[in-house]
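Single-structure report; data block below.
Omission of a single protein chain aside, the complex is shown with its protein chains in their original locations.
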Amino acid sequence: MAVVTKPRHSKLTRHEERVALLFIIIPIIGFLIFTLASFSYGFYQSFTDFNPVRETTTWVWFENYTDLLSDANFRDAVGNTIILMAAMPIGISLGLLLAVYLKNLAKGSLLLSLFYYLPAITSAVAVNIIWRYIFNAEYGFINQFFGLNIDWIGIDYWFIKIALWIKGVWSAVGVTMILYLAGLNNIPQEYYEASSLDGAGKFQQLLHITIPLLNPTTFYLVVTAIIGGLQSFAEAQIFANGQKGARTIVWYIWNKGIYQGKYGLASAASFLLAAVIIIVTIIQLRRSKMLNV
Amino acid sequence: MCNMETTFKSNRKVKPGIRRTKSEQWMFWVATVFVILGALTMIFPYFWMFSTSLKTIGEANSISLILWPTSPNWGVFLDVLTDSSISFVRSIGNTMFVEVIVILIGTFSSTLAAFAFAKMKMRYRKTILIILMTSMMVPYAAVMLPQYRAYLSLTNILQIDMGNPWPWPLVPLILPGLFGNIGMTFFLITAMKNSVPDSLVESAKIDGAGYFRIYWQIALPLTKPAIAAQVIFWFVGIWNDFFAPSIYLTNKAVWTLQVALTSLNSSYGTGTNIPWIMAGSFLASIPMIIVFLVFRNMFVQSVSLSGIKE
Partner (left out) sequence: MGKKIIFALMTTAIFALAGCASSTTISGSDTNSEGTTSIEFFGWGSAEEQENFQTLVNSFMDENPNIQVIYNATSSDSYMTTLKNRGSSLPDVFYMPDYEFMQWADSGKLYDMSNDVTQDELDSVWSLSTDMYRYDRSTSTLGTGPLFALPKDLGPYLLVYNKTLLQQIIASKSLSLELPSPTVPMTWDAFRDYLKALKTPEVFGIGSYEMMHAVYSNNADYWDETITTQTITNPNFIQAFQFIADLHLVDGVMPSPSQQNSMNAYQRFLNSGSLFAWMGAWDMKAFWNTVAFDFDVIPTPVGPAAGAKSTSWVGSVGYAVANNSAKKAAAMALAKYLAFNEESATLNYQLGQAMPNVISIAEGPWLDQDGLSDRSLMPANKQLFIDTVKQTTLIGGKNRARYYLYDNTAIDDLEDSLEPLFAGTQTAQQFLTAYASSFQNDLDENRSYLN
């Protein structure tokens, strides 16, 4: 109907669109350089063999990938990384229980939750340093206090992982708790009232109301933990100081790439890691409907 | 929006004197004990870090449990700060150098883009957003090596004197941040949509305001709390960042704080000076703990909102 006004709208709109494009150009350039170009070059590099001392590059097709898969060190790194993530259910459950507890207790909770959240703002370096010292076989707190004689950060395959699980739960509980608290606030109180009128006890309420309704938060936490766990490095480098039992995938990439200068091999490993993480992230994004912005 | 206090006040409309069964009360007390024990476990490493800093080297290495040193060496913190082989103070300066530049310019880039996505007409908006989102999917390990090689090539081409490199090695840590923080941008898109009314934007347009003015004088002030929260988060992230700095910053003059701390740990880590390492870790952690205590509301807001995008 109002055909006469159309051209003017269109002109304004086009102007706005152009300015909008201008406004977003900076992040887009950043994306092009630091994500797209870098990742593509990394992918290309995984098919070459670059020697930093000789400064020569040779095209080797899939040799890096086959070398990678037949390298026991890489398989160990993958195994270690996955096993190190095994403490995740404990951290998440503890966080949930804490949140449930704190929700029913307004007083004093601020102080408690501050205590629990401290590890989240302490640097990975400091956390790993202090826990390394706590788990030291000869003068560490754990062995002294419990009268043990375990060489935690030693050659044994499992002890070092157990130590890292303990540290991992300690670090993660705070963030988990805060997220669950926010999730809990979204559960209408009516559900609890209705169920207790029906005779449900606290425990049953936990099991049948709280946990199911917190599924989205749980999902988010699990996925984030997986993505974070796959990229763990500080544990291998600082806590374990390169000890075999804690060598993770990213440690392997750093060791082969930066330290030994085998860029091709390291790029192959990073590409495989990235592929897995991208798939996991896509699953999470589709689930969380974050695309609706 | 939601601050710490409201997160914790339950929204129950039920009277507080609700009947609990005896076993429930008992469970409650047991749970309380555990929670308090847990809180002590949380804080214990920090206490241990602090008390060990004050010990003598012998006490720190001793096989018997020493909770608090017999004569605490309060000077250890000053010793660590003034030791020239670690240059702690200078590393803090370098860290602040990176922080300030990245946050000032990066926040500008992110907020400007967020405004455009949230409040302006844009063609292919959704497509562009999805493309940008992929940068959150790609892990750092996948782009680290190519960026490193590019950095090395540039170092050669520009003939940088690596014997005296300041501030060149800090550039790869600063440069990406200048282009904005995608997480911040996404967060602010929602924030701006909620806090900046379309009507306000329209009337400003009618008054003849340019888009930049609308961004600067309307959108920014109205989303200040959300922006501040994201800035704090970013600040802590950069302060604690270790992986990329450890790769690029090999010369003492350019170390950031976490790199200086790792160097402290590797020089004295084989039992030779544990009190210093603990003192260093403590000094490195205290600033962020203070930031957290001062801005705790913003932390909770950022963290919890990122998890419940429904």
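We call the chains A and B, going by the order they appear; numbering starts again at 1 in every chain.
Convention: a residue touches a chain if its C-beta (ideal position, glycine included) is under 8 Å from a C-beta of that chain, and two chains touch if they have at least 3 such contacts.
Predicted model, so just to flag it, every value in this text is computed and none were measured.
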Out of B:S23, B:N156 or B:Q217, the sole contact with the unshown chain comes from B:N156
By the document's definition of touch, the residue of B:A60, B:V76, B:V143 or B:I227 touching the omitted chain is B:I227
By the document's definition of touch, the residue of B:M27, B:I43, B:L81 or B:I101 touching the omitted chain is B:I101
Considering the complete complex, of B:T41, B:T56, B:N73 or B:N251, the missing chain is touched by B:N251
Where chain B meets the left-out chain, the residues are 85, 90, 93-94, 96-97, 99-101, 103-104, 148, 152-153, 155-156, 159-164, 166-167, 224-225, 227-228, 231-232, 250-253, 263, 266-267, 270-271
Residues of chain A touching the missing chain are 51-55, 73, 136-138, 151, 153-156, 243-244, 258-259, 261
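Note that in this section only the chains that are shown with their structure count from here on.
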Averaging C-alpha coordinates per chain, one finds the centres of chain A and chain B separated by a number of Å equal to 15
Within the complex, chain B is touched by chain A residues 13, 16-17, 19-21, 23-24, 26-31, 33-35, 37-39, 41-42, 45, 50, 94, 97-98, 101-104, 106, 109-110, 112-119, 121-127, 129-131, 133-134, 138-139, 141, 144-145, 170, 173-175, 178-179, 181-183, 185-186, 189, 192-193, 201-202, 216-217, 220-221, 227, 230-231, 233-234, 237-238, 241, 249-250, 253-254, 257-258, 263, 266-267, 270-271, 273-274, 277-278, 281-282, 285, 288-291, 293
Per the touch rule above, chain B residues touching chain A in the complex are 2, 4-14, 21, 24, 27, 31-32, 35-36, 38-39, 41-43, 45-46, 48-49, 52, 60-65, 109-110, 112-113, 115-117, 120-123, 126, 128-150, 176, 178-180, 182, 185-186, 189-190, 211, 215, 236, 239-240, 242-243, 246-247, 258, 261-262, 265, 269, 271, 274, 277-278, 281-282, 284-285, 288-289, 291-293, 296, 299-300, 303-305, 307-310
